[in-house]
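Remarks on the structure that follows.
Partial complex: the chains shown occupy the same locations as in the complete assembly.
Chain lettering (A and B) follows the sequence in which the chains are written, and residue indices restart at 1 in each chain.
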């Protein structure tokens, strides 16, 4: 694809500086961009690199110095660049139909313009929308439903009766609807509590690779519209995750916990079971959240406390051995003063 | 399935309160249950919900207030409800045999009444018991043995010569018997130590999705009878895990560690290599266990200490910045006193 700088500026809603007729045929980073390529500056930390980039044009925050380059000024260069990447580099794959080597049970209902690769298994009672792509090794158990424009990458499995909305993307190896860890103590051993609920994944959710979302014991584990989940994440049974959340890699959310909308969790966060995380909460990476968190709080630490508090605590921690010494010194001084 | 309240009480060994002829056709939570459904109260925290539930009957701890509902009183309503779920909602699947699209090597021995789905690979020398179900994409490497009544969900792989007992359930994507992380330093690089041992999984074990249990370097990594392991758990090479343990999601147990019976580990716990965890130990979520833990201890923290101690420490932690101030204040007061 080739476009003039002017065409691109118009597409993005930005303004051109320099030569609007410059031809752009690709996108790259400040460091790597060369002739014919457009790059972008989002983080002011890297502003100095604009001067030295080999790019033919730069997408810049309004008011930045283009250092003599052709440029597009835009209110949100990061978002604008993402939209250009979509324009230049992505296109819906041509549908290939059900390819030889795919196993489709009788009675499964398949939408239009789908691609089902070799090695896919589709069980009875499955319903699939239009423009769905199922990569090799995807397994859809009985009664699963997928909306339109869903992409499931290789070896994803979706267990019995789970429901997946429109425009959902799930990366390789992720499991939707495995049994929750539910057992009742029965004397010396554990009695398995049948997990008869399902998982509901709403529209526009994306889930990374090798993650696990467990089915509910009785009702539904739910991932809200627009929420993005990274790799190797555990969502336990009965959880309800809100809309437009961002859950980073290796997070674990224990059973029956409710997470509000627009919540962000850093990598390796753990959340206890049966707690409520309010809307807009941010949990710093590696934190452990044992209790409810009110909306709009930023929390950190194990156990998690308000982020400001945690900064003070973690700042004091390395001084703990000094405190010990200081305490002993004070005790000695007091001993001396108290001597008759 | 439909049963009278009286029939259910008899099945469970409980006593009926109210109308023993009430028909029960399903089970649900206190919040969701309606006409014809039975619900249960296990956690006294939710006792108030009994008054407002729409259920036709409630399974209650002996001595509870049924709030005018039909009820079954039982010593252990949680376990009783689990048994009802099994009765109402689970049944062994009808065996389908080896379905087209499954790959079975010559010389593999298959038991009676099994189901082998399309896309399963069974290598030479594999021995499979009766009533085994292998979902699509399961891979059994050469020499693997499975007992009776085993269920392996989609894309589980069991590596060379590993042995799996009776009634074992393994959820989608879990890997049994991948190589342990064993290397000998060889000058600047790492020399791979061949991992020639196996994994032995004893009877009645259940393992969640996307977990990894590594084969031993020389002998056997072992998971004891009745132990339940959650999703995304790492069991490293040479570990011996006892019986009836409960290992929550994202736990990692390092190589050659020995875990006793009835041990419970919360989510995201890490245990060092070559340590011994005694029988009945409970490790709180997110803890890091660097050393041996004596039987029947509850431990928490990084590094893990007795739970009571950890509660005091973690309770004191947020006050650390105050301590610092208090120390400085004391120093000033002492300075003043010491002035001649």
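Operating definition for what follows: a contact is a pair of C-beta atoms (placed from the backbone, for glycine too) under 8 Å apart; a residue touches a chain by one contact, two chains touch by 3 or more.
This structure is a prediction, so every number in the text was calculated from the model and none was measured.
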Inset, instruction - Could you tell me how many identical protein chains the full complex contains, when just 2 are shown? - result: 3
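The rule we apply is simple: only the chains that are shown with their structure count from here on.
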Inset, instruction - Could you give the separation in Å between the centres of subunit A and subunit B, each centre being the mean of its C-alpha atoms? - result: 26
Legend entry - subunit A - residues contacting subunit B, complex: 103, 119, 121, 137, 139, 141, 155, 157, 159, 173-175, 178-179, 181-186, 188-194, 196, 210-212, 214, 218-219, 232, 234, 236, 250, 252, 254, 268, 270, 272, 288, 302-303, 305, 309, 312-313, 315-317, 319-320, 323, 326-327, 330, 333-334, 337
Inset, instruction - Write out the stretch or stretches of subunit B touching subunit A in their complex. - result: 27-29, 32, 76, 78-79, 81-83, 85-86, 89-90, 101, 117-119, 135-137, 153-155, 169, 171-173, 204, 206, 208-210, 226, 228, 230-232, 244, 246, 248-250, 262, 267-268, 285-286, 302, 314, 317-318, 320-321, 323-324, 327, 330-331, 334, 337-338
